[in-house]
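Moving on to subunit A:
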Amino acid sequence: MIGFGGGRFDRRQVFKGTGAAVALTALGGWPLPAVAADRVRAGITGYSVINTLDPGKATLIPEYYVLWGLYNGLLAFDEKMNVVSDLAEGFAAVDGGALEFKLRSGVKFHDGSVLSADDVKFSFERLLDEKFASPNRSKLAEVDRIEIVDPLTVRIHTKRAFAPLLTFLTNARTGTQILPHKAVKEMGDEKFGRTPIGTGPYRLQEWNANQGLVLAAHEGYFRGAPRLKTIEVPLITEESSGVTALLGGQIDLTSTAPFADVPQLEKNKAIKVLKQPGLNTRFISLNLRKAPFDDVHFRRAVSMAFQREAMVRAVLFGEGVVTNGVLPPALGPFHDPKPRDVTTFNAERARAELAKSKYKAKDQKFAVVTWGSGWWKRIAEVFVAQVNATLGTQLTVEVTDPNAAYARQKSGDFLASVWGWTGFVDADEYLYDILHSKGWRNFGGYSNPEADKLIEASSRELDVAKRAAICRQAEALVMEEAPVIACFCSNIHNLLSAKVDGFVQKPYGNYGDQFPMLTVA
Partner candidate 1 sequence: MNSKFQIGAILRNRLALAGLAITVVVILAITLGAALMPHSEEDMDFVNLLMPPSLEHPFGTDAFGRDVLTRVLIGGRMSLMISLSAIALASVVGTMMGSLSAYHGGWTDAVLMRFSDLLFAFPSFVLALFLMVVLGFGTPNIILAIALVYLPIFARIARNMTMLIKEEPYVQAARLMGRRPLSIIVGEIIPNFSAPLLVQASIGVAFGIILEAGLSFIGLGVQPPTPSLGSIMADGREYFSRGPWVLTFSGLAISFALLGLNLLGDGIRDLTDPRLRERAAP
Partner candidate 2 sequence: MSDVLVDIRQLTAGFRSQGRTLGIVRGVDLTIERGEVLGIIGESGSGKTVTGLALLRLLPENAEVQAERMVFDGQDLLTLDDDGFGALRGARLAMIFQDPVASFNPAKRIGWHLHTIFTRADEAKARSVATPWRERARAILHDVGITRAEETIDLFPHQLSGGMLQRVLIALILALEPDLIVADEPTTNLDKLVERQVLRLFRDLQRRLSAAIVFITHDMATAASLCDRIAVMYAGQIVEIGRTRDVFEAPSHPYTQGLVRTSLALARGEGGRLAEIAGELPNPSQLPPGCLFEPRCDKAFGRCRVERPEPFPGRHGRAVRCFLAEMEQEPS
């Protein structure tokens, strides 16, 4: 059994005799917090479940954290969210609107096989296969067919122009990572998910369900063998436990940090805090099919009835920025920084909107659904307290567990519910999925034909500046009707022990892709 506590090591390592300190521990000595310099313990904090390491099946954030280090996509993001090359050396639009990708030569999978265009075609077609039922199928939904030009050249034909395609081919929360055709066929999907093989800098060495994993360096990695031979990845359910573990020297790196602890941790010399506004959006999801949120005036009244700045202070302890829509600032040109009246606190205007509404404040006694005991719960608490104070409503908070809250979102069994999404890398995932009348994350039933048209148009526009302008226009149009009540976007954090260096944080909350960059002093 492998574990990840103070002075944890696996027996093989000891028998190999690496590191006198570790060997001493095995002889019954005290567990030493220091680790050998060729390994790092990178905790995944706040999560306890990794179900699969098959990109085609992955849905959970911690699954991505790990598989980003096991696989590559054709493309990747740099820290400024520019799309750069990864397995593809380059790409170009060819006649007929297809995208042609030139693959690097000599890229080896963990099993020693060499990457070819067939693997790319296989990976994408597998994702598109309806029988495979991939949760990431929508990323390639616009793809018509995949053509192998030569062993190192692939063409992707789309049904029509589809702007988000490039971002969806990055090694992010996309599922479009490249798998070895032969190995997957030999193992079958189920087994592959548990013994994954990719081209990434690390391969899976050991996996204890619900406890953690051990990754070993991929010596044949196309950018050169990683410096750190071993990465231990314990799953630490409690974020606060992750902090104490880092402070106590039981781990070296965390994937997240509790918002409250960040200011103190920034003062702590033993620790480095990396942070920036993340690619996420937090809002109050409203059910527009039911009273009172079927009334746009009531929605606007509520949206103007609370101070988002206070919410950021009380909920995130300042670790975030207020938002005026669903597109977060990290999306760059897609984000419109200009404040909107409808998402700005103004008690008088809120009450004026309420007066126009067909609903009376005092009749409103419904519950705002939220979950857990942490900051999700606090969003609802601050929201309800302020809205009640401003409008005289009698809203309450209903805490459930995430599962029940999600089940109610899907079934429409809610009036208002704290909600949010994280790790989306393309504006389309926010606008189309959440606000388009056909978007599958549009739980409230919002429908605006004009907005639908704009959103659809944006995905056809390949010029980034023009596309961003359309997106901003669509968002502005939608937010006037307040189909969701935008709240804020939270910072993302990584905590590093002072002796660890080299981690470059990206707004979508990257993790495993940085493992080969790490150095230990």
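Behind the choice of candidates: all candidates are chains of the complex that A comes from, given by their letters.
Convention: a contact is a pair of C-beta atoms (placed from the backbone, for glycine too) under 8 Å apart; a residue touches a chain by one contact, two chains touch by 3 or more; residues count from 1.
All values reported here derive from a predicted model rather than from experimental measurement.
**Student:** Among 1 or 2, all from the same complex, single out the one that touches subunit A.
**Tutor:** So the candidate in touch with subunit A would be 1.
**Student:** Quick one: which bits of subunit A touch candidate 1 in the complex? Just the residue numbers, please.
**Tutor:** 240, 243, 258, 260-261, 263-264, 307, 310, 313-315, 317, 372-375, 377-378, 380-382, 384-386, 396-401, 404
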